[in-house]
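Note that this complex is displayed minus one protein chain, with the remaining chains in position.
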Amino acid sequence: MSQVEERLRQAGLVLPEPPAPVAVYVPGLTAQGLAYTAGQLPLVRGELAGNGKVGEGPGLVPPAEASRLASLCALNAIAALKAVLGDLDRVRQVLKVVGFVASDPAFTSQPIVLNGASEVFGTAFGDAGRHARSAVGVAVLPLDAPVEVEVTVAHD
Amino acid sequence: MSQVEERLRQAGLVLPEPPAPVAVYVPGLTAQGLAYTAGQLPLVRGELAGNGKVGEGPGLVPPAEASRLASLCALNAIAALKAVLGDLDRVRQVLKVVGFVASDPAFTSQPIVLNGASEVFGTAFGDAGRHARSAVGVAVLPLDAPVEVEVTVAHD
Partner (left out) sequence: MSQVEERLRQAGLVLPEPPAPVAVYVPGLTAQGLAYTAGQLPLVRGELAGNGKVGEGPGLVPPAEASRLASLCALNAIAALKAVLGDLDRVRQVLKVVGFVASDPAFTSQPIVLNGASEVFGTAFGDAGRHARSAVGVAVLPLDAPVEVEVTVAHD
């Protein structure tokens, strides 16, 4: 077991199976020492763990729940990296995380939602898990997911 | 003619002229063996091939039509790569495709729209055309385009 997976285990986090390849696109790829993942949804065993738009009010996904869903996106991204790299200890630095939050137009705390993903990268990779991040509020995401997260890492 | 262009030709796809540079930004750039394209709209000879928001219902761009427009975005991206690299056979691997779909809030099949672009990359580059992808539904795109696609590739 890689040190990365051991750190996740100690935090009570279980790495899922890598998401299955879909048509001509794949969960992740590497070249020139950089690995890129596909945008990851909060899928658990192939099912969305929640859906809808994030915000405060009836019928919306509350920010705290959206943050939990963002952490699931991050776990799926790490699973995609494992599928690409074989050994997660090859990750030298998480570089960039882009997080899309399907947002009610009045909701402006996308960074709080994305902290759920950032913290998982920190837990998994320690100092190498620090990253530049963009948080964006979008109209709607595939399958009506509340959050989508993609990541770029440098590796040995 | 590059093998890439020959494969496109056999699929009945014609590579357009590369999009013209606009102000201080350019259609594509390369460094460290990675080439990046600008976000590509479904322009044909400088005119949008369609406009509006994608979804099911009156006044919306149907998903199948949006998928066709996404394939035009991909062709423009390949034309931008040709402008940058000279020879498309220098592409070693398509790494990352990000696709933005201007979406009616109820429309959640952005991946189906983007398959139109992914398939063109597969046709053009074969195994090297497999890629990680993020599909996002956004409020509105430049010129009221229904789709925008950007790509990052590794090259010799």
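First chain written, first letter: the chains are A and B, and each begins at residue 1.
We adopt the following convention: a residue touches a chain if its C-beta (ideal position, glycine included) is under 8 Å from a C-beta of that chain, and two chains touch if they have at least 3 such contacts.
Because the structure is predicted, anything quoted here is derived from the model rather than measured.
Undergrad: Touching the hidden chain in the complete assembly: which of B:L13, B:L85 or B:V138 does that?
TA: Answering carefully, the residue with contact to the hidden chain is B:V138.
Undergrad: For the chain that got dropped from the picture, name the residues of chain B it touches.
TA: So the residues of chain B touching the unseen chain are 22-29, 31-32, 34, 36-39, 53, 80, 98, 100, 102, 138-144, 148, 150, 152.
Undergrad: May I ask you to list the residues on chain A that touch the chain which is not drawn?
TA: Residues in contact with the chain left out: 32-34, 92-93, 95-98, 103-111, 115, 118-119, 121-122, 129-139, 152, 154.
Here is the rule we use: only the chains that are shown with their structure count from here on.
Undergrad: With centres defined as the mean C-alpha position, give me the chain A-chain B separation in Å.
TA: Chain A and chain B have C-alpha centres separated by 24 Å.
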